[in-house]
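Every protein chain except one is present and positioned as in the full complex.
Let's turn to subunit A:
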Amino acid sequence: MADAASGSVDRSVQVKLVLLGEAAVGKSSVVLRFVSNEFQPNKEPTIGAAFLTQKCRLEDRVLRYEIWDTAGQERFHSLAPMYYRNAQAAVVVYDVTKGSSLEKAKSWVKELQRQANPNIVIALAGNKVDLVQSSSSSGNTSTSESEDEADDATATPGETPGSPNGEPESLRQVSREEAHAYATEAGLLFFETSAKTGEGIVEIFTEIAKKIPIEHILASTRGGAGRPGAQGAREGVGRQGGDVNLDENQPKGRDACNC
């Protein structure tokens, strides 16, 4: 992939993507699986946001994802606009074993649709499906990897390794149908994923890549001085009127006066 990217630098499109969702749904694990295809225990918690990049090939094009993995704790919420401003894509993650996490996801979607870049592509990801898959193998996996699970930043709290794997479906609190219906209604891409097994992870990013208005970004890149991401988004902001990122713009304006 790296070779392809360097071979067609002009074709490489930079896409800013932000991950949002309630604490402990597995945002960081999703990114880690996508970026380095691993499931790493004991990752430090995300303070503010972590920043990673990964390239993704789509037909003859290469997308360079700039991924902002945000902190999930509620009190970091007021910092989130700093990270989702100018983002062209967002993955909103919830935990299929935790009903409240879908509610939080909905509220993120609402916020993105009103506050973020108007052309933003949003994907909804129901993570941790490995915990609810009925096949006995997945049950065994969870048990054997319980160490990882407990150490993993995103382990469901209170869940003991010995929890009833005999009836994994009972862990599920959000049905696929319910979430899918919501995603359709709100115009989101929808996936059920498992960062642990890797299920559905790459699909999220390729589907997003297909949906991103690449021509639009490229067009603005040519216009701007090689600043694809921010340039494109900024144009978007300019065209869409003052409603977007008002709060980001205001202090900037004042800065200008101060110095």
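Operating definition for what follows: a residue touches a chain if its C-beta (ideal position, glycine included) is under 8 Å from a C-beta of that chain, and two chains touch if they have at least 3 such contacts; residues count from 1.
Throughout what follows, contacts and distances are computed from a predicted model.
According to UniProt, the chain absent from the figure is "TBC-domain-containing protein", selected among "Large ribosomal subunit protein bL21m", "Dynactin subunit 4", "Eukaryotic translation initiation factor 3 subunit I" or "TBC-domain-containing protein".
Within the set A:Leu20, A:Cys56 or A:Ala71, the residue that contacts the chain not displayed is A:Ala71. The missing chain, though absent from the display, is touched by one residue of A:Ala49, A:Leu171, A:Ala195 or A:Ile212; that residue is A:Ala49.
Residues 22-24, 41-49, 51, 53, 66, 71, 73-79, 81-83, 86, 98-100, 104, 107, 110-111, 114-115, 150-151, 153, 155, 157-158, 173, 226-227, 229-230, 234, 247, 250-252, 254-256, 258-259 of subunit A touch the missing chain (whole complex, contact as defined above).
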